[in-house]
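My structure is below; once you've seen it, I'll send some questions.
With one protein chain removed, the remaining protein chains of the complex are shown where they sit.
Naming follows writing order (A and B), and every chain is counted from residue 1.
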Amino acid sequence: MTSEIKALAMPKWGLAMTEGAVTAWLVEEGATLREGDEILEIETTKITNVYESPAAGTLRRRVVAAGETVPVGALLGVVADASVPDTEIDAFVARFQEEFSVEAAASAEAAGPEPRFVDAGGQRLRYLVMGDGKGEEGVAPLVLIHGFGGDLNNWQFNQPMLAEDRPVYALDLPGHGGSAKHGVVGGVPELARAVRDFLNALGIQRAHLGGHSMGGAVALHLAAEEPARVASVTLVCSAGLGHDINIDYIEGFIAADRRKEMKSVLETLFADASLVSRDMVEELLKYKRLDGVASALRAIADASFADGRQSHVLVDRLEGVGAPVQAVWGAADRIIPAAHARTVPAERRHVLDGAGHMVHMEKAGEFNRLMSDFMSMA
Amino acid sequence: MQLNREELLQSYRTMCTIREFEERVHTEFSEGGIPGFVHLYAGEEASAVGVCSHLDDRDNIASTHRGHGHCIAKGCDVVGMMKEIFGRGDGLCGGKGGSMHIADLSRGMMGANGIVGGGPPLICGAALTAKTLKTGGVAVAFVGDGASNQGTTLESFNLAKVWNLPVIFVVEDNGYAEATASAWSVAGTQAKRAAAFGMTAHELDGNDFFAIHQAAGEVIERARDGGGPSLLHVKLTRYFGHFEGDAMSYRAPGEVETARRERDPLKFFRQRVTAAGLLEPAQLDGIESEVRSLIDQSVSLSKSAPAPSPERLLTDVYVSY
């Protein structure tokens, strides 16, 4: 325990978030907290998630009441050791509020991480980088690879936290997010090549890889092809470990061009379907409306999920991956069965209850710890 | 612009087809077999055929409410047309257009038109397509003397000239806009109006197929070569009323009978080609009898053809909706 006073500030989840609403406090003032304990629930226009304590201590103040909406960066509450006098806590709150202004927060936000673009092997790819690895030499960065139809925003609850230990890159695969939509052909091997080109273009010699769903198969393929460049692989509800795939989801996602269809398709991604918000649906529709997306998704799906099965099963290549591999799954995954995790040794597989295919969003805190611990051991 | 024997035969066949078609619609209408109302082109055949015999499928025409002759001259299927006029499901427009809306865009026939003066702006558009896509096509707007007073027609003169479009305006002046004489309703002359817009114009006898064919050939060729729009003023006689059932009480007694007897375009054509020894009367007789059986066949097929099915009420409003 230290005498440090820790501010709980409104986080920024995703590129578009500017404010959030505190929907509920989960602990009372005076409660003793461990690092990672769930303190409150925050709702953005896109999604609801829990805010976890960044430090151990006592919840000394709840500054924002449930139901209030405040900008990113605003003070939500204060955590400090029980021994810190109330007067100091009050002074801390007063100083914070005096220094904080919406304008300053907005400009800080503008100065915050913005997605960048890189020409990788002739394709323009968008990526977001966070963290500098505390300036330590030789810390391998983490590269996060989303799944079919996803984008770098899928890691919004993970990238900021994981970036406390190392640089974290989240990229948009070809045909996805802000990356080039045209000329996308093929499936996992071609996408793995694009990730390799991405590493080359940014001069990343060796990286930890985190891949979700189809992005997991991409990570695995890259690790098998270029073992020397991969420090570890975390497979999240990953493709590539068996033939089963919920092809209705894939086809439904490709076909959905109306709000209602898209909503029902997205609901299969989550254990808690209520997490699918109007904005989440709208954001995906906006992506799908872009020229080239339909044909890119079609090409990838045809190459990766022909005949309703996964085409690229890489289980027999797990041996060839020198780097340690772990699997994290949502027990309620309705896209790729959690049973596929069994291809990974028991001590390196984690099937989390209360989560579906988007386990890294639904159980962000637990997921982040698993990833962080795994990478520090690797 | 010499016509070879084949072309002469084809032109005569087309004029006869129009005449026989219209005479037959006249009879069938009076017997009650045709719904709605029809406007017949009989007596004006030389204009449609004289102009359209220069055109092919890359060329477009826009017609009027008196459109059967233009349709036939531009190559629309005669049986399909008759079925359309009878309101049949397998008519040229599925029984949804009728006499005033017969069209076949695949033949460059952009439609008869129920709106007087509706065609000229559309034909500027067809000419713009030809010019933009460099198809070499031209576009012809047939209008009556009535439409010549519509703003759309005069605006189209201006636009066609300003944009230098390959357009030919054919003013078919049968002397009457409905029941109003063009001698009263048209200020100035068609030719002087054209001249005011900087367009070449020809005044033509509508009974003289050869004069029309000659003049149309010149202006169409100029338009194809990028020479811009022209106007043909064709004076002719309609043998029937404005619409079927029109008692024509505004016309002089004997007006139509005299015209039929003395200035009929088909008779004129026959005299010219036989006198010049270009065609034999027997050849022309043969064509007439073939045409008669075609029209007979089109009427009997139309009478036995089914009405459109009720669900067709709701189709063809949009490509997708």
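Points to keep in mind about this one:
Definition applied: a contact is a pair of C-beta atoms (placed from the backbone, for glycine too) under 8 Å apart; a residue touches a chain by one contact, two chains touch by 3 or more.
The rule is short, and it goes like this: contacts and distances are computed from a predicted model.
Note on the omitted subunit: UniProt lists it as "Pyruvate dehydrogenase subunit beta", one of the names in "Dihydroxyacetone kinase subunit DhaK", "Cytochrome c oxidase subunit III", "Pyruvate dehydrogenase subunit beta" or "Heme exporter protein B". Touching the missing chain, out of A:G20, A:G178, A:G242 or A:G356, is residue A:G178.
For the chain missing from the display, the contacting residue among B:L8, B:I34, B:V49 or B:A126 is B:A126, taking the whole complex into account.
Only one of A:H243, A:R258 or A:R309 touches the chain withheld from this view, namely A:R258. Mapped onto subunit A, the footprint of the missing chain covers residues 178, 181, 257-259, 278, 282, 286, 289-292. In the full complex, subunit B touches the omitted chain through residues 60, 62, 91-97, 101, 103-106, 110-111, 113-115, 118, 120-126, 128-130, 132-133, 139, 151-152, 155-156, 158-159, 162-163, 315-321.
Heads up, the rule we're going with is that only the chains that are shown with their structure count from here on.
With centres set at the average Cα position, the gap from subunit A to subunit B is 70 Å.
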